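For this depiction, one protein chain was excluded, whereas all remaining protein chains were kept in their positions.
Chain naming follows the written order as A and B, and within any one chain the residues start at number 1.
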Amino acid sequence: MKKTIIPIGPYHPLQEEPEFFMLTVEGETVVDVDVQLGYNHRGIEKLSELKTFDQATFVIERICGICSTSHPFAYTQAVEDIGGVEVPMRAKYIRTIIAEGERIHSHMLWLGLAGHFLGYNTVYMWVWKLREEILDVMEIISGNRNNYAMFKPGGVRRDINPEDIPLVMKKIDKIVPTLKMLYKAVRDDPVIHARTKKIGILTKEESINFSALGPTSRASGVARDVRKDTEYGAYLEMDWDMIVTHNGDVFDKVVVRILEMLESIKIIKYCLLHLPDGEIDVKIKNIPPGEGIGTHEAPRGETFHYVRSDGSNSPVRHKVRAPTFMNLPTYKATIKGEKIADASIILAAIDPCYCCTERMSIRNTKGERLFDGKELIRLSQAKTQKVKQKLGVKESSLEKLVQGKL
Amino acid sequence: MKRKQVLQDLTTRFKQDILEVFDKSKTRVYIEIRPEAIIPIARYIFKDLDARFNIASGIDTRKFIEILYHFTFEELALLISLRVKLDRAKPAIDSLTPVSEAFNWIEREMHELLGIQFKGHPGLKRLLLSDKWPKGVYPLRCDYKEWDKTAIRDRGVK
Partner (left out) sequence: MKLPKIRELIEAIKALIVGPYTTKFPKKPHTPYKSFRGQPLFNEEYCVGCLACEQVCPAEAIDHKDIKTGKTAKRIIYHYTDTCIFCGECEAACIAEHKGIKLSNEWDLAFFDRSKAFETIERELVLCEICGSIIAAKKHILWIVEKIGELSFSNPTLYQTRLKELGLIDDNLVASIKDNARDDRIKILCAHCRRQTTLTTKNSRTGG
């Protein structure tokens, strides 16, 4: 079994896939799973000790490419918690706008991938086309489609220009009807029901025992959301709902994420229309010795940062905990007893960072390698075709034409 | 239970094991306890008080090795951190994995990055570091020295 170490930098196209999840199967049913991590370990906790508090924000942003705001948000709150710094109101609103915009784009990315794993490539293309609108919004506000560089301990770095707000509102309004259509399509489609209902169930007790977070646990009936439980940002200024369902299967996780996107749009619109005036940052003179903790609800769950300082310019210890760290062990509980063809959609339902789902392979109990990541996706798509045939759903010629065109 | 009741309940029930309570602010409390009493206290907070286990963070101060276990009480918006100080030469503590599966991975990570021994853990193998990493070299310790002579430490361009 060849293991490869991935350095800081782009992936090499000729590299062999390192084994990541090792499922043990008997026939068609999965019996056991062994998870191996560490291919993306970059030593960021040690790197933070070499940079100053302000410079470390840029390193922290690049922990994840999709949830790029959640880590600086939690880190700056941890640094402000050490000395008890109070951030001005306008900065809180701007932080909330960026965080919710990122939630929308991350859930859209996930929705497209889930569609791809199930064989609905039209959903994949349409959702990613829609995602361009929200990425344009982020570019207008912050200057980049990803890695926004807006957060700093004490406030935000750039202000929102009032002349940009009408264009931003127009782009957000374009997203809403298509999202509603996608929600109704998912709710009414019998093929999606057959593929995702009662598959990969995570019960409420298991979710509490594993301390699962985010949509993974909210789909099992555990009503936990950092935005409602803690006072931070501008979340308590307006009315919005926490989405909780009770079955814990893959279908519920899809529904939770789509409805969360609609709530995020409500929050962004309120914040843009009611931006208070004032300063965007507070000058921090120095960080006293002590320790601080900051949390934020990322698209995948709760991010947790712990910072300890000894009065100098850099942190002495910085502990980072991404939400997927607590969610991935739940894969052990959800996959046992399921078929191989469902393995990729059950893993995708936890929403790990995308690079993880590529590295999955299956062995039988003798240790021989049967399938790898691409094969599993193909198996999953083939199962959808079989289900469609069984239910008598015919693909119309117009859909085939559209798929070919896009 | 309200916040004051929770703190009073903990301090009276485990009076002989709690060394210090630091009430930092409305949402943050740091409690220092004896290392031998981690299992009954953690089990009480996790199972009976229905808190959520957040994460554990280890740090090597120059005098001792410290572990902080963070628990969140959602309804009270309170985060209680249990502090445990271990001897730097041979750090060892009882493992909390038999209490709940949530402690499994973080104990594996602290074992390979700081060298802490967890007694009773079902499978203490490497989680993040590669197999090529030498044994006995713990990156997060303050006396860590660079061992890889082939690593590139500058821009990489001649």
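The working rule: a residue touches a chain if its C-beta (ideal position, glycine included) is under 8 Å from a C-beta of that chain, and two chains touch if they have at least 3 such contacts.
Remember, it's a predicted structure, so these values are computed and weren't measured experimentally.
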Which residue of A:Gln36, A:Asn121 or A:Thr178 touches the chain not shown here: A:Thr178
Absent-chain contact - pick from A:Asp188, A:Asp239 or A:Asp277: A:Asp188
Touching residue (missing chain; options A:Met22, A:Ile44, A:Met89 or A:Ile140): A:Ile140
Absent-chain contact - pick from A:Ile44, A:Leu109, A:Ala149 or A:Ala194: A:Ala149
Chain B residues that touch the omitted chain in the full complex: 155, 157-158
Missing-partner contacts on chain A, residue numbers: 51, 54-56, 58-59, 62, 126, 129, 132, 136, 139-144, 147, 149, 157-158, 161, 164, 178, 181, 184-185, 188-190, 393, 396, 398-399, 401-402, 405-406
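Here is the rule we go by: only the chains that are shown with their structure count from here on.
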Where chain A and chain B are represented by their mean Cα positions, the distance between them in whole Å: 26
Parts of chain B lying in touch with chain A, wherever the complex brings them together: 25, 27-28, 30, 52-55, 57, 59, 68, 70, 74-75, 77, 79, 81, 100-102, 104-106, 126-132, 139-140
Chain A residues within the chain B interface of the complex: 3, 5, 37-38, 41, 43, 45-46, 81, 84, 208-211, 224, 229-231, 291, 293, 295, 302, 304, 306, 308, 316-317, 319, 321, 325-326, 329
